[in-house]
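As structure tokens, the structure follows; a few thoughts come after it.
Every protein chain of the complex appears in place save one, which is left out.
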Amino acid sequence: MTTATLLLAALTFAQLALALAACLAAVRILIGPRAQDRVLALDALYVSVMLLFVTTGLRLGSIFLFEAALVIAVTSFVSNVALAKFLMRGEVIE
Amino acid sequence: MSRILPHPLLTLALILMWLVLTRASLGHLVLGTAVGVGAGLVYARLETGPTRLRSVTALVRLAGVVALDIVRSNAAVAVLIVSSRRHRKSGFVEIPLRLQDPTGLALLAMIITGTPGTAWLEHDRASGVLLLHVFDLKDPEDWRHLIRTRYEALLLEAFA
């Protein structure tokens, strides 16, 4: 087995596994049952997609997907913290 | 340090990160310095108390212990998820902490949440009681002992 085939196999496996992980997180977002379950799954979805970007960047040999991954990491943090905060406040005031 | 540079280390770290992420040039040095100084000023407004670091060696030892634990608990939780043992019991554990320093508590929170298998839920500042959720709970006393001797003792040593 040559180096190229080994890396191609590993990259393909990683991409498929991460895509499947993102799909499973999406399943949890859909079935809930409560709002905090959906936010937790959204966080996992963001992480899977970010790692998928990193592996895709490796496969394409493009360095620009890093910036995209970094942006995903930042937006995921801000949005999830805001969502969690909203869930906590919303029901307490109610 | 002064009014313009309240947190020189933070500013320096941000400038270095800026230069590393971009191709280092004079323009980026100016821009990065502006961001670093601005962030230092903003951070000073947050009014976190001064951190008194007593022992760096304790922190280094803690980092080693935590790195090992994260590897080990990753394997443990992965096996538990795959095998789906019927008699696995998860549950809440209350741990009275002696640690008071905010930086130390922040580090402890990062350690506990970063390690798969334990989740930090709530810390009551008045009584110092920490509420944990443990994925594979056999004996609550084991976990109390583990957190207090393995992590908290080193953190108490590191922060005054």
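A and B label the chains in the order they appear, each numbered from 1.
Here is the rule we use: a residue touches a chain if its C-beta (ideal position, glycine included) is under 8 Å from a C-beta of that chain, and two chains touch if they have at least 3 such contacts.
Basically, contacts and distances are computed from a predicted model.
Between the names "non-specific serine/threonine protein kinase", "Monovalent cation/H(+) antiporter subunit G", "ABC transporter F family member" or "TusE/DsrC/DsvC family sulfur relay protein", the one given in UniProt for the chain missing from this structure view is "Monovalent cation/H(+) antiporter subunit G".
The hidden chain, counted over the whole complex, makes contact with A, B. Contact with the chain that does not appear here is found for just one residue of B:Ser25, B:Thr57 or B:Ser90, B:Ser90.
The missing chain lies against chain A, touching residues 3-4, 6-11, 13-15, 17-18, 20-22, 24-25, 27-28, 34-37, 39-41, 43-44, 47-48, 50-51, 54-55, 57-63, 66, 69-70, 73-74, 77, 80-81, 84-85, 87-88, 91-92, 94. The chain not shown here touches chain B at positions 17, 20-21, 70-71, 74, 77-78, 81-82, 84, 90, 92, 94, 109-110, 113-122, 124, 126-127, 129, 131, 133, 135.
By definition in this document, only the chains that are shown with their structure count from here on.
Taking each chain's centre as the mean of its C-alpha atoms, chain A lies 22 Å from chain B.
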